[in-house]
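Heads up, one of the protein chains got dropped from this complex, but the rest are sitting where they should.
Our next item is chain A:
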Amino acid sequence: MSQKESLRGLTRRDLLKRASAAGASFVVGTGFLAAPDAAWAYEAEHLDAETFATLVQMARDIYPHDQVADEYYVIAVKGYDSADAAAGITAGIAALNAAAQGKGFDSYLATGWERDRVDILRGMEDSAFFQQVRGGLVTGLYNQKAVWPIFGYEGESFSQGGYIDRGFNDINWL
């Protein structure tokens, strides 16, 4: 992804060393978030990296697609890593962690089972913060052209002459 080059000086090995935190699906470093295999990384500018990582996990728990890699969820929420949005997101994630702690977990990210995290989210689904994140994901995640092929969606077809000669009626199992 485009943020890859921003990991100035960090080697793949450095990243892997930091992948220690409880087998997380991504590495949270000082000011950045990366895939354990260093396939992608995102450097948070306005959000604390832990906060951003929690936001990414929350995004996946709201719209979980196991075949969609983390990097697309990162892209979907990185708009909140801005001067305008950071304070509200930080407060929202703090509330999310408080809710997790209220259920006996150390934090939202440290809550191991999806069903427990979803339970925490259900408890706050009417909040403005939850609705902001959920509503933003509808376009932030599903309107990424790179995500479409994962679902089989083919996008625009005019430039290819439509489907008149490309299978508009090719169904073969009826």
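Here, contacts are C-beta pairs under 8 Å (C-beta built on N, C-alpha and C of every residue); 3 or more make two chains touch, one makes a residue touch a chain; residues count from 1.
Criterion: contacts and distances are computed from a predicted model.
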Identity of the absent chain, which is to be given by its UniProt protein name, from "DNA polymerase-3 subunit epsilon", "GMC family oxidoreductase", "Lhr family ATP dependent helicase" or "Carbohydrate ABC transporter membrane protein 1 (CUT1 family)": "GMC family oxidoreductase"
Interface with the unshown chain - residue positions in chain A: 61-65, 67, 118, 125, 134, 138-139, 141-143, 147-148, 151-159, 161-164, 166-171, 173-174
